[in-house]
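Removed: one protein chain of the complex. Kept in place: all other protein chains.
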Amino acid sequence: MLLFLCKRFVGLIALLIALSTLVFFFTRSLPGDAAALYIGGNAKPEQIERARTELGLDKPLIVQYKRYMERLLHADMGISLRTHRPVFKDLMEKIPMSFELVLWALFIATFFGVSFGVIAAYFQGSLIDDTIKGFTSAAVSIPIFFLALLLQLLFFNYLGWFPLQGRIDSFLEFTDPLQNITGFSMVDTLISGNFKAFFNVSWHMVLPVTALFVGPLGIIARLTRSSLLDVMDQDYIMAARASGISERVLFFYYGLRNALSPVLTVIGLSVALILLSTFYVEMIFNWPGIGYYSLAAIMSLDYTALMGVTLMIGTVYVIANTIMDILRRIIDPRIK
Amino acid sequence: MKDNPMAVQTDSYDIMAQKVIQEHRKVKWFQLRRLLKRRAAFLSLIILVLALAAAVFAPWIAPYPEQGQGAVNLEHRLQPPSSNYVLGTDVYGRDMLSRVIWGGRISLFGGACIVFFAAFIGVPLGLWAGYNEGISGAVISRIVELFLSFPSTLIAMAISILIGAGWFTAIIALIIPWWPWYTRLVQGEVLSIKQMLYVEAAQMLGYGKLYIIFRHLLPNIMTPVMVMILLDLGPAIIAIGLLSFIGLGTQPPMADWGLMVWEGAPNILSEWWISIVPGCAMFMVVIAFNIFGDALKDILDSNG
Partner (left out) sequence: MENSVINKKSEPASSVEPVLQVKDLNLAFNTPRGQAKILEGVNFDLFPREILALVGETGSGKSVTAKSILNLIPERSRETRGQVLFGVKDLLTISGKELGTIRGNRISMVFQNPQSSINPVFTLGEQISRLIRLYLSAKINDLKFKTQCSQKQAVESIAREKLNEVGLTDIKRMLKLYASEVSGGMAQRYRIALALISSPEILIADEATSALDVTVQAHILKLMKDLCKNKRTAILFITHDLGIAAQICDRVAVMYAGRIVEVAETKKIFKNPLHPYTRGLLKAVPKLGKNKPLSFVPGIIPDLVSPPRGCRFHSRCDQAMDICHKQKPESLKLEDNHNVSCFLYKE
């Protein structure tokens, strides 16, 4: 087990180095002159030259690479060409806002995904199974941006149950403003006892979180179902059945633990899916998080910000996968 | 009990069983017939055939073919569905029905291109990497692993920023992170088929690598690859939409379904049809691909 952990850790470091190297060469081969973009508008040639030296772009590639890696170790990702602030600072400010959505979506997708999958498998072939199958097929087929727009249309425009966009009603920003403690608005409002804002914030989060969790929920539920049905056909289940273990124990205790390992893998993949979905959901719901920031960076070719975003998403993804691998190893001793 | 001579001879049956497996992995006519007996699968097939027909015969079917391709019609801007414009018109007054039919051309053709080229690159590499355990195989495996270690959509976005926005570049940007999935699937299949007796027998009889790969391995991996292609078409159509929606894919005045949803997004609360019509088209086609692919996979899995 210890050896396994060490191996995974080394693998993680290697992947992170590979990621940062790829990102470096990616940003250096982007079209457009970074120095010109930094100054913006119609800058004079000498201004651009000064910016170039300032950004270190006049040095040879290898020197730039070395400097880039050194600075990464100090959490320095450079200055955003668009906001003219350190990218790392920007990211740190935006991350909690997005992760509030991401974590909720991930939790709901995992919890209900696994539950639906188990229920469908347990009642295989029944009406319940067919209903869940239909719902999950739809869930994995609906494009995220279309789903987000549909939610707005239905729940804001026609039903009026939920707000259209934003994090909090604008009048509350004056009467009961958000205090920035952890950056997670639900936590902050609770800590500061600002219940009015807490309910308002939660209410604003419903639609974006829904848009985020539907797809992963479908994927997780479908995989859980098929994995469980696969396991229930195995020899060891039949042997356990022959030794008199009741169907329920067989299913929920013996079968489920065996079936969970591929499900954990797909939960890891869902992290990436949800993170990338925030690009769309935050744009449509006007949510000032990482997704919104990334999209603005893509549109304005803000290469330092793009670099930072790519690094961050890649890192989160790699770490999530490593955690899932370790969990898989814990529940299933066969994994080497 | 292989070495006890009193055992009833079973080895010949093993070889027969292998033959049966080999045979059963091809799609059989009766399996397709059973597929069509499933209501959902049949309905999906109808939707797919209709969508495909609409895309192929767009110039003849679309009521306003030139608007479908992007010609503006400013005097009829933002009209709700009516007898003249069955699905309404968009911000530039273009007929939504024609737009959706032409958009389907771009989306469907794009999705098909991505998946087929991904399979075209991925499958041979997977065959090679699975069959050769030497350096070349290891190198392929490492590359595949590296690609699969990062989110595919993120890679595609990065590449399409790098090589510029556009329909064609978006396709390329999506193929690049897509092929490793095929390589991995095929590699896994090959590793298990390689253990089978008929492959071993062929090796002992001295057949060449390429002969074994094409004669014995390729036919046996075709079914899983076909199923994966079918199941990937939906996600591929969505993937192009995702890139187009953030301006990295198809460029106006041409539009695929994803870009059309984006064009309608600012007006979603008043002129909802501009987004909803292409969104629904996308959703229907993708779900049809998924249900049909699932049903096919189900039937192939249920008997060998």
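The letters A and B name the chains in turn, as written, and every chain counts its residues from 1.
Quick note on the criterion: a residue touches a chain if its C-beta (ideal position, glycine included) is under 8 Å from a C-beta of that chain, and two chains touch if they have at least 3 such contacts.
Being a predicted model, the structure only gives us computed values, none of them experimental.
A.B. asks: Who touches the missing chain here, A:L5, A:L61, A:I191 or A:A239?
C.D. replies: A:A239
A.B. asks: Any idea which of A:F116, A:F213 or A:Y254 touches the chain not displayed?
C.D. replies: A:Y254
A.B. asks: Write down which of A:P45, A:G125, A:G160 or A:G193 is the residue touching the left-out chain.
C.D. replies: Considering the complete complex, A:G125 is the one touching the chain left out.
A.B. asks: Spell out, residue by residue, where the missing chain touches chain A.
C.D. replies: Residues touching the hidden chain, for chain A, are 125, 233-247, 254, 257-258, 331-334.
Everything below uses one rule, namely that only the chains that are shown with their structure count from here on.
A.B. asks: Could you tell me the distance, in whole angstrom, between the mean C-alpha positions of chain A and chain B?
C.D. replies: Going by mean C-alpha positions, chain A sits 24 Å from chain B.
A.B. asks: In the complex formed with chain A, which residues of chain B make contact?
C.D. replies: These residues of chain B touch chain A: 146, 149-151, 153-154, 157-158, 161-162, 164, 234, 238, 241-242, 245-248, 258, 261-262, 265, 268-269, 272, 275-276, 279-280, 282-283, 286-287, 289-291, 294.
A.B. asks: Please output the residues of chain A touching chain B within their complex, sorted ascending.
C.D. replies: Listed in rising order, the residues are 15, 18-19, 26, 29-31, 137-138, 140-146, 149-150, 152-153, 156-157, 164, 272-273, 275-276, 279-280, 283-284, 295, 298-299, 301, 306, 310, 313-314, 317-318, 321.
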